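Quick one: this structure, given as structure tokens, is what I'll be asking you about.
The complex is shown incomplete by one protein chain, all other protein chains being positioned as in the whole.
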Amino acid sequence: MKRIAFILLIMLALTGCKNYRVVDEVQIIQAMGYDVKNGNYIGTAIYPTFKQGPMTKPNILTTSSSTTYDLIPRLSSKSALPIEEGQLRLVLFGEEFAKGGITEVVHSLARNNKIGSRLQLAVAKGDAEELLRITAKKTLSDTLYLSNLVEQNIRAMNLPKMNLHLFLYNYFGKGRDPFLPYFEKKGDFVKLEGIALFKDGRFVGKVNLRDSFLVKVLLNETKNGMYQLRVADYRKKEESRVLLQNLFARSRYEWKKRGERPVLTISIHIQAAVKDYPSWLDMPQKNTLKMVREKMEKDIETSVKNLMEYFKEKEVDPLGIGDFVRSQTRNWNEEEFYREYKEIDIRPHVKVDIIQTGIGE
Amino acid sequence: MSIFSFFKKNKSKEKTKTLPQLLNELKQSSDFANIQFETRGNHISIYYFDSLIDPKLLQQNVLCHLQNDVPGRSSLSLDDLPQILPVQRIEVTDNVETIETKLLKGFAMLQLNENKRRCVLINLASENLGLRPNNDSENEFSVVGPKVGFVENIGTNLHLIRRQLVTPNLIFREMTIGSMSKTKVVVAYIDGITNEQTVQTVVQRLNDIEFDIVFDNSLLDQMISDNSSSPFPLFVSTERIDRVVYALVEGQVAIFADGSPYVITGPSTLFHFFTSPEDYYLPWILGSFFRLIRIFGVMFSTLASPIYVAVLTYHYEMIPKDLLGPIIFSRSNVPFPPILEVLFLEITIELLREAGARLPTKVAQTLGIVGGIVIGQASVEAALTSNVLLIIVALAALASFTTPIFKMSNTIRFIRFPIIFFATFWGGVGIVFAICLLLIHLGRLQSFGSPYLVPFYPLRRKDFVDSLVRSSYSGTVRRPSYLRPRTFWRYDPKKAKQKKDIDE
């Protein structure tokens, strides 16, 4: 016993601690941006400093290189403390960079054990660096601004669930394509503009925020989200909008392949609450409610159809229709399916139930 | 070895001693008194230690009667004296060894006429001289329940137990331990409940003790323990009567030693150290809740600062984003690595506690405030430690004091340190290494031959009723099986479990 304890003690004394990464002695980067300019890759990192108080003061590091791999190591040459990417919450890709393909970066993130699965990826219109600089400025001054923004929108608004894991899931999985949130610079602020669609790791198209609600519904993961509906008063010839808050939505797919054209029926059932409506609309009245409902159903149906047409045109499948068909058919073949992807006849059926109109009438 | 052989030699010498030799030896001490007088033709001489006997007893019970009641015949023999003297313990003997021990225990020796070989030994010991009469059990305080604690006098202690356990099956087995202190040690158990093998083990171990002076029961505790090189106490030692009585009723053995207000009970398991009598006085839901809180406190107390060290030194990834700011900020001006910071604070707290325990109560209170608030606040402001850590360490210290048995709370504070070192060297893996080591160690421990980790390992499903939680009294009718009691039922389970129907 004593001998064991002795050996242990000696060993403790001998080994020392080589892997020290004391939390305040490393430079924790919380957001990272990737851009490409003139064939050179530019990496931008935001890290917080906590000298004055628990409130962060964001700082920015940029570096450029001819490959994406050594961007983070190169950042170290500009930093007083070793760069640590273990608390990375968001990786932002510039539009140009995204068009060139983000596979390399995402693979290296996926291989890195320090990176969490809940890391957010996003695409920026224009340069990622510019956007990150905006978040670091006085007005926002938050290293986590963008990642919090995405998470908040996923939780409460129109954005479908996304993170590194889901990106990889969609990227590797057969019969589905990944998508990411899409940001745009608006003056001194950053605005979420919708969803960026990817095909084989390349940015190919985007969906606006209004339609991303539909994507969320079609992905069958909705508990919330906002949808505006145009209503017109025939008498007044004035167009107004009804704001619907979606409380619960279910979408069900049905796949039939009869004859030449395969048919995909999508039945969507939305239980929504009316949040705001123009004063001339007499909500409590049955007819009005029915009118709004029918209007909404029709509206969503056409929107879904348009959306699907857009996906077909871009040859992307963010909804995982291929994967759905795989789960319905034996010995499904990816190539075969996408050869006739454009031919699929999409038939949306929407049913809306209005369950609340708020506490005042 | 040499010490023991020394004692053995002494013993063999004593055997050859004669009574006059003994008296000469004792006369060297000035408090060894000798009264000689004649009464109705009988020459009586009485020897005793002035410092040990009660002079009142000597006057009233011995001298008075000897002068008045001794019959006029000169044929008075020693064997008549027990009838004459109204003393409870009196005996006639010629054994020099007995005479010596009894004299040293406060007996008076009475010799009659010229018969120098035989004598009467009369118990005149003043039992309570210099001992406190009562103990409010302040070290193991409970709000509800009796407050009477054991005192230094073993007679009183046995009396207290006997009064609550009114059964002829309560057995006291007396023995003397300590070559110089000749301490009276009593092993108590309930015949018909306690496993005989356990009693045998206890008696055996006590008999095997070779020691000079038994200052306190805790010396015996260490000497009879199954593994003396373990930081964990293997037997509960308590000053509360209810605890000892409960242990006896469960089927444990209790060891009393003269001069010690603490009683050892065993075999104990790890969970006995986290139970408080109050658990049984409160409704069982509350009792269980507080017991769980206590056990959580233990885990928190041992693991909080190691986890702090591990996470801050190696696993910063685990810190949630909202906590990252406060933690980094509070540490940003601290020049030490987390380990030094933790050691600094932990040792400060230990110092405070130690100083508080050594100082008189009133000073200690002030010191606690000064130390706790002033030093803590100052060290944070001087950027020697971080705020977050101060909170963690203070909470951990607080949590360690929730353990009802003092010995265990010492252990808990001790085992934190090796775990901190493990955490410093190997992070989270190190902590689990340390936990492994603890589990193996606990798994190897035994208390009077019965496993220490019961009811977890070996798993005893039925014993869980009174371990992590305290079930209601209808659930605890059965004695724990690890004690292998001779009867399992504490009271009639059918009556206890009987439930009336609604409205009946």
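A and B are the chain letters, set down in written order, and residue numbers restart from 1 in every chain.
Here is the rule we go by: a contact is a pair of C-beta atoms (placed from the backbone, for glycine too) under 8 Å apart; a residue touches a chain by one contact, two chains touch by 3 or more.
Here is the rule we use: contacts and distances are computed from a predicted model.
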According to its UniProt record, what is the protein name of the omitted chain, chosen from "Spore germination protein (Amino acid permease)", "CoA transferase", "ATP synthase subunit b" or "Acyl-CoA dehydrogenase"? "Spore germination protein (Amino acid permease)"
Displayed chains that the missing one touches are A, B
Touching the left-out chain: which of A:173, A:262 or A:278? A:173
Residue among B:84, B:203, B:318 or B:367 touching the omitted chain: B:318
Of B:325, B:427 or B:480, the one touching the omitted chain in the full complex: B:427
List every residue of subunit A that touches the chain not included in the displayed model. 1, 4, 7-8, 11, 15, 18-19, 110, 113, 116-118, 161, 165-166, 168-169, 172-174, 320, 323-324, 327-331
Tell me where the left-out chain touches subunit B, residue by residue. 314-315, 317-320, 322-323, 426-429, 431-433, 435-437, 439-441, 443-444, 453, 456-459
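Just so we're on the same page, only the chains that are shown with their structure count from here on.
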Distance from the mean Cα position of subunit B to that of subunit A, given in whole angstrom: 65
Quick check on the complex: what are the subunit A residues that touch subunit B? 1, 12, 15, 17, 19-24, 26, 28, 30, 48, 50-51, 53-56, 84, 86-87, 89, 114, 116, 144
Under the touch definition given earlier, write down the residues of subunit B that touch subunit A in their complex. 229, 311-314, 316-317, 319, 321, 324-329, 331-332, 334, 337-338, 421, 424-425, 427
